[in-house]
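Every protein chain but one is kept in place in this view of the complex.
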Amino acid sequence: MANADCIIIQGSNMAECHPVGFQWVTEAKARGARVIHVDPRFTRTTAIADKHVPIRAGSDIVLLGALINRVLTEGLHFDEYVRAYTNAANLISENYQDTEDLDGLFSGFDPDTNSYDNSTWSYQTDEAGRAVRDESLSNPRSVFQILKRHYSRYTPEMVAENCGIKPADFEYLVESVTQNSGRERTTCFAYAVGWTQHSLGAQFIRTASILQLLLGNMGRPGGGIMALRGHATIQGSTDIPTLFNLLPGYLPMPSAGVHETFDDYVAAVGTPETHKGYWANGRSYATNLLKAWWGDAATKDNNFAYDYLPKINGAHGTYQTQVRMLNDGVDGYFLLGQNPAVGSANGRMQRMAMSHLKWMVVRDFRLIESATWWKDGPEIASGELTTEDIETEMFFMPAANHTEKAGTFTQTQRLVQWRHKAVNPPGDAQSELDFFFELGKRVREKLKDSEDPRDRPLLDMTWDYPVDDEGEVDPESVLAEINGYYVGGEKDGQPLDNFNQMTDDGTTAGGCWIYAGIYAGGQNMAARRKPRADQDETAAEWAWAWPANRRILYNRASAAPDGTPWSERKKFVWWDEDSGKWTGKDVPDFPIDRAPSARSDQAHGGPANLDGDDPFIMQADGKGWLFAPSGMVDGPMPTHYEPQESTVDNPLYDQQSSPTRLVMRREDNLSAPGAGNPGTDVYPYVFTTYRLTEHHTAGGMSRWLPYLSELQPEMFCEISPELAAEVGLEPYGWATLVSPRAAIEARVLVTKRMTPLTIGGKTIHQIGLPYHWGVGGDATVEGDSANDLLGVTMDPNVFIQNSKYVAGTIMPGRRPRGPELVDFVEKYQREAGLSPESGNQLVTVSDEVVAESHAADSEASKGGHPHRGGDSAVGVTPGRTFGDEATDSGESDDAEATGGSAPDDASSVVDNADDRSGRVDLRPADSIDENRTETVDANRADDGDPTDGDPDRGDIGKDADSAEKGNLGEGPRDFSGRNDEGADTTSVDNRGHEEED
Amino acid sequence: MARFSPLEWPVIRQLRSSDASGRGESVVSRKTRDTTSRNATADKVVQSVCPYCAVGCGQKVFVKDDKVIQIEGDPDSPISRGRLCPKGAASEQLVNANGRITDVLYRAPRAKDWQKLDLGTAIDMVADRFIEARRNHWEDFDDKGHPLRRTMGIASLGGATIDNEENYLAKKLYTAAGAIQIENQARI
Amino acid sequence: MVEDVEFSSYYGRAIVKAPPWGDEIALYLFLGGLAGGSSLLGLGAQFSDRPGLRIATRLTAITATGVGGAALVADLGRPERFLNMMRVFKVSSPMSLGTWILSGFGVGSGVLAAIEVDRLTGLRLPLGPLRRVLHAFETPAALESALFATPLAAYTGALLGDTAVPTWNAAGRNGLSYVFVSSAAVAAGGTAMALAPVRETGPARLLALVGAAGEAITMDRMKKGMHPAEVDPLEEGEPGHKLHRAEKLLIAGAIGTAAAEVGARVFAKKLGKGAGWKTRAALRTVSAVSGAALAAASAYTRFGVLEAGIESTKDPRHVVEPQRARLEERRARGITGDSITTGV
Partner (left out) sequence: MSTTTVEDDAVADGHWHGSAHERKGFFTDTSICIGCKACEVACKEWNNNPQDGTFELLGSSYDNTGSLGANTWRHVAFIEQDSDRIEAARESGRKLVNLGMPTIRPRSNESAGAKPLGGALGAAESGSNGAGASGGGLPSTPPMGIDLLAPGALNPSDPEDIAKLDTTPPDTADFRWLMSSDVCKHCTHAGCLDVCPTGALFRTEFDTVVVQNDVCNGCGTCVAGCPFGVIERRDDGTINTPTDRDDRKAADMDVPNKNTANKCTLCYDRLVEGDTPACAQTCPTESIKFGDHDDMVDKAHTRVADLHAKGMTEARLYGANPNDGVGGTGSVFLILDEPEVYGLPPDPRVPTKDLPQMYAKAGMAALGMVAAAGLAFLGSRR
């Protein structure tokens, strides 16, 4: 990033959220780089940027699309790069229809499932299965031409109208990015949750990727798209995931009915038949994981105990799980350093869900709000819950902090750093490692005589980690298992040096293939601490980066197709003709001896078949994807849809909002009606949440510390002087903010840093809300939680909720207390005529259009899924949404029902569109607790019907995650190229999460 | 200045030295003269990583008598070059500030307050509940007869602030137990 | 070149801080002056053979010194460390000098007080052979204490003046010491008038009158030399009230004193011979009341000045405006090289 000539920070408040990472921006600026901040608010990032471009939250694709449009129409793209390294020349199926044709839908939309079948989005292929290309880029079916047409109506006028950005500011942006891209110069984008926390989040990122690919800024120093992430090891927690849809190393969790056998599963992960890249060895990676977990019980004969793995069949994310809790479908809940009572969207729903649990274990340093909700939470105050009636057993277990245990964090650029233990935890405080080890031991002990086959996986599990004198597990022994080791033979037990040593015959075991090598030679590579002064700027001997200690991905793109540097100034990795190898300032992320001119006639076949100019080696075809034939469930190219609850009409399409977004139709998750519907003016303003430098997410690690608490002691809202005048708010007085879900109070910061925008002729006021505070008795500072205002509506790719655009209203004064608060919120709900259907109408185009889209799908389907196998491992199969049941029960009918004013009659309302668990409650709309008339068998698990044959249900999330992070595994989304640029360590990121802690 | 020595009386030192105006060396107390950095008194210095955001800034943890006495940026780190943001700079408080809970607390159903609980007892109780919840909501097959082998009775949230090794053990245990509703803030 | 003189500030927050000085320090300022002045009167009384005045002033001096010292200690954050004041002798610190002055003064003053107490108790203090020594030191002690007396009365002007507190600093530069010394004369004279016999307090009256005149004149001159923003706190609010009250008491006391002086001179002979008790009582009353009024005036002056300074720190206007003005004034004179803000 420090090498960039222009840095566009959009959807991120980098200086505030990642001050130390921001040093590279200030450094670049000091060297003359231009820094532009595109954000609804003027923040501390803006303060030292060259330019602030205020934007309406949620309109980013319009802006980026307009930049793409300008680049394409004026030929400002980096032609040689685009031709060589992207799929611009690929031809797309004749059946593909664009949003331009279908008024906001792509071809393949299935109105019954509200999902796409992506078969019409695939490449045209020849008999050998190789993609057909038109190097002239003139074929109307070429990606280049499709792209051009797709964004043709994304104009400066549209930007002015929808984003609220002045034409002059737009021209400034155009000039900045185009003048600072090309052979000699590079532009870098940085984003964070400002992009991801939207129902279109993943597509925001893709739009930037397309622009960066067109400008030739991917894989090059000072280019790329940097994700800025919010948690110490948010990266690690997806690499070695505590996520429902992933196993370590981005292996998917197997899906019921899809990955019935180990071979099915391996086929989905990746095989030489489907891949050029390293995913071709999927069988080895899966085998090693199983072998590491079940040791001797995992044998070739039993497919390495593949059957021990539980199967998923839908989304089991946190919001789906929470709905299940509300339905008494979950007994126990572990919180590991996480404070959902404050940090998750729709906090009331979170806390109510907890009250339905039988027991909860909270592992933290302090009595966070998620540990005390039963005692002093907002629902106790409002009378909705009574302590004496709450059955939930609570266990608060003190956690060891980062100095009291050893282990690794993986930072945002995949660098895995070992922390040495400094002191022993005080009192009964304990590390998660010890807790889980002990818990596992006891559970196994209690079950040791069990004959029940369901207990075999627990009893057969390798669980014999060495402990020290104090009974604490040696974390290095766990790291060694993650790294992998030889099984049997003369090297038995010795650590693997890299993942190429992994075999699929059970002679090696390893818990996370991408981490193989971290314990090479028995040395803890993550603990390496060679001072930066003693090594070059790549600092390869500081800790260890996965994969294979490679610091920068896709750096082959930093050289021209012929292997020479694009320019002396941006020289990074190049082909050395004399030695016949790639060389440069970093470890080349490419087969080291694959000459630039090398060509393979195979479309697949593992790394050996990469062409010499296929830099994006984790993509199935080695190219950067301007058009994503697979991998995105909501469209092959980003398209502007209005956010949920938006009060603005989509100026581009009749399709108002994303038709594939995931909604939860529930009485306790009401949405504002949205533009054009009655009741919209009850919630006329836009709330956008964010965080502050001085606090950490839900506050568990900051609101208890006096030094941080004093710096930002109170919940506040930021509003423009214009809005203050309109509503009558006094500076630093109190305001009450009301959304369709809740009402909170905050102190008022009236500031010109908030700018009213004129959108479609109307003035839109945005209100900024930091979300660090929560209500509870223990913290040094408390306050109302902004997340209580949020509803749960999710991006269909990654299931991240929309926190950046919430409809609501504001008035002077403090909020009502006690039961009156509930009445107060309901008063507004009634006034707006809200029902669970409000704002949740997914499809807003005509039936004919839908039919046309669907028909395209059917035709194409006959031809099979030409693209599919190729990237099933990394890609996701689109076409699946998680709203099946709900949508079954009436999505199409909803069209009429949604006016918002439809009284909820007592007829049953399906309340949990997303409850993947499959449980559906049919109950009167106005009563949550009573009359649960029917519960569908939980095992029915809804799921997604396997008939569509998509293999990878699990991948959805995976890709999602990985995509966001841009890592190796991920391909389809572009990320491929995201390549965080330069070795810097810098980047930070945070992906989706700001919200939690 | 425990023992009073007339010659060490600053007024006298003032006259004896060139610091006649009494604004420098002559007025220095013994304690001041013996000033050392508390870092210099540490028994050991441990290299660590900041627990807040994902930049991964290096930290140096200074330890004396098994107590953390200082945490500051690690200048050796190529990532952070010794710098920390306010949260990172407050990490020592995260460790040492008053009021940290170090006992296991238990709240029985319908109880109005916490009670202390022995750690071993607590883990044992959790283990019992873990097994019970697992059984209560066990699912062998979906409605089409596909094997599931899982339990919906247990959920977990968290992981982005705990170690990779910890996440690994947690995921391994949960998965072996058939618990699948495992999430962290990567998705929140 | 006209600079933008519009007053601006950081959210109206104070720029300089007031010292944590409360009533104890104001009391000390008053008592220090009282002690110093009393000591001079005591010396004169000794040499002019006015035993009543001598006894009254010496006991006043030691009492004022003791109480003042105690007030000073009480106002410390760490009173148990008051002896640290003796660690150094710093010319640059009026507080340090003052401590040494007060100590020096206290030694002589203490000896004199002991002698007087011994005399008053009929030489019954259990002093043994030391009595002779003690009494032998009367004159040296009187001279010694008198030597420190005027510095004791005068240094407090520098003490307040040598601060960044705008009103004090400006006052200090414009003769606060004159005001304070005058005030000390007023206090000492007034107190002696109240405590000693009328026929012996002629010098006290004269001293008080000179002091009163001096205070009125020097106060006025001082204010004229200050920037209006620095004067305001002396005239407004509670400190202003105090100073106005001091002014009134001063005038009233001075008139009474003058009357007493005239009366004393008119009735000098009779007084000497022990004239009628009515006359004596009337004069005594006038003298006592006037003396008390003058002492009160002095006290109000000290409290008023102290509080005005503290008040002047609260509004940054008192800091910024005078500083801007002097900066502009220097620039207007072509002196541009001494600004803390530089463009290059």
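For the reader, a short list of remarks on this structure follows.
Chains: A, B and C, in written order; residue numbering restarts at 1 for each.
We take it that a residue touches a chain if its C-beta (ideal position, glycine included) is under 8 Å from a C-beta of that chain, and two chains touch if they have at least 3 such contacts.
Nothing here was measured: the structure is a model prediction, and the numbers come from that model.
Shown chains touched by the hidden one, complex as a whole: A, B, C.
Here the missing chain is touched by one residue of C:L123, C:A136, C:A164 or C:A281, and it is C:A164. Of the candidate positions A:T46, A:N118 or A:N483, contact with the unshown chain belongs to A:T46. Among B:C85, B:V104, B:A133 or B:A160, only B:C85 touches the chain that is left out of the view. Along chain A, the points of touch with the absent chain fall at residues 15-16, 19-20, 22-23, 26, 30, 42, 44-52, 172, 692-694, 706-714, 716, 731-732, 747, 749, 751-753, 780-783. Counting the whole complex, the residues of chain C in touch with the unshown chain are 1, 3-4, 7-11, 13-21, 36-37, 40-41, 44, 47-48, 75-79, 81-82, 84-85, 87-88, 90-96, 98-99, 149-151, 153-155, 157-159, 161-165, 168-169, 172-173, 175-178, 180-181, 184-185, 189, 202-207, 210-211, 214, 268, 272, 309, 313, 316, 319-320, 323-324, 326-327, 330-331, 334-344. One chain is missing from the display, and on chain B it is touched by residues 10, 17-29, 31-32, 35-40, 70-73, 75, 82-90, 92-93, 97-99.
As a convention for this text, only the chains that are shown with their structure count from here on.
Here the chain-to-chain distance from chain A to chain C, counted in touching steps, is 2. Chain centres here are C-alpha means, and the one lying farthest from chain A is C.
Averaging Cα coordinates per chain places chain A and chain C 75 Å apart.
Separation between the centroids of chain A and chain B, computed from CA atoms only, is 27 Å. Measuring from the averaged C-alpha position of chain B to that of chain C gives a distance of 58 Å. Multi-chain contact residues of chain C (touching two or more other chains): none found. Contacts from chain B toward chain C in the complex involve residues 9-11, 14, 21-23, 26-27. Chain B contributes residues 44, 46-58, 61, 63, 66-68, 71, 75-81, 83-88, 90-91, 93-95, 97, 99-110, 112-114, 117, 119, 122-133, 136-144, 146-173, 175-188 to its touches with chain A in the complex. Contact residues on chain C toward chain B in their complex (touch as defined above): 86-92, 96.
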